[in-house]
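As you look at this complex, bear in mind that one protein chain is not there, while each of the others sits in place.
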Amino acid sequence: MPKLIKRDADGQFAAAEDAFIDIREEDGVPAAIPGNGPVILSLARFQEEGDALLSGGRQVGVRIASNEAIEDLAYDLPRLALVALEFPKYRDGRAYTSARLLRERFGYTGEIRAVGDVLREQAGFMVRCGIDAFEVSDGSSPEEWAAATHRYRHVYQRAADSRAPAWKERA
Amino acid sequence: MKALTANRLLDGEVVFWNEGRWVEQFSDAQLFDDADPAGEEAVATGKSQPTVIVEPYLIDLTETEAGPVPVSYRERIRALGPTNHPTHGKQAEANAVNAAIAHAEGAARSTGRLDLIRRK
Partner (left out) sequence: MYRYDEIDREFLADRANEFRLQVGRRLAGEITEDQFKPLRLMNGLYLQLHAYMLRIAVPYGSMDSRQMRALADIARRYDRGYGHFTTRQNIQFNWTKLADAPDMLDALAAVDMHAIQTSGNCIRNTTSDPFAGATAEEVDDPRVWCEVIRQWSTLHPEFSYLPRKFKIAVTAADHDRAAVKVHDIGLILKRGDDGSLGFEVFVGGGQGRTPYVAPSIRKHLPVDQLLSYLEAILRVYNRHGRRDNIYKARIKILVSSLGAEEFTRQVEEEWSKIDVAAANLPDTELARIRAAFAPLPFQALPATSEAFEAAKADPAFARFARNNVRAHKQPGYAVVVVSLKKVGDTPGDASADQMDLVADLAETHSLDDIRVTHEQNLVLPHVKLDAVPTVYAALAAAGLATPNIDLASDIIACPGLDYCALANARAIPVAQDIAARFDDDRADLVGELKIKISGCINACGHHHVGHIGILGVDKKGEEFYQLSLGGSGAEDASLAQILGPAVPANRVADAVDTLVETYLTQRSGEERFLDTFRRVGLAPFKEAVYAEAH
């Protein structure tokens, strides 16, 4: 079971309970959606069944594959409980762009969760792009994520976080 | 004929396997007959030592008058050192086997050759 770590508005990292069930295909067959608890759906599944689930009062999150366009979710963002961005391999950096667009272009303020090959070495990049929940795959702890995020006293460019880039520090 | 080689984790030095230890000179390497399962067993042992060496693999050898030498020129350069600095690397030690490697020609591709992108 992957561990979930969340970063709160004050920048503190803590282990979190995961109330969501991630509904995945198994052997090409979509899994059944159980009970009435919070779920995470693929984009395609959400486009088919999202309305019904939401109007039933269910909390719904959407999982975006790295080759899917975050723009396709733009109008639905206000009613989503979270957006999960997939890192099929840590080397696949497309989700960083998706995260930044969610925060900066679409003004999304809900949870953005990194899922897949999520390693603490990527902590700094993920946080800077606006990701605030991490389904870690390397067994790392909230303390290690906090340390990795704070390793650099300075950053050089603006991103989706609130850190002042070097040029602002200098001004 | 085969020998087992790797690079040492700590300094990247080319090393060869001999009966449970890693040695720096090809002349000290243990030689395996092609069909001898001991070669693959040594690879497995090497892979179980990730804090000692990196990426162990078997290299093909060919018989010369001075004894067996690596088939591929890539492995011969690994066994000796760079050809532009004759005093750098293992070739600094003069021995008969090194001399044989230096004079070997007519290379064929070694089956021990790695996926080079992966290797980087």
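Structural remarks
Order of writing sets the chain letters: A and B. Residues in each chain are counted from 1.
Keep this in mind: contacts are C-beta pairs under 8 Å (C-beta built on N, C-alpha and C of every residue); 3 or more make two chains touch, one makes a residue touch a chain.
If you're wondering where the values come from, they're calculated on a predicted model, not measured in any experiment.
Summarising the interface, subunit A meets the missing chain with residues 69, 90-94, 96-97, 100, 104-105, 119, 121, 124-126, 128-129, 138, 151-159, 166-167, 169-171. Not every partner is drawn; the one left out touches subunit B at residues 7, 9-14, 50-51, 54-55, 71-74, 77-78, 81-85, 88-89, 106-110, 116-117, 119-120.
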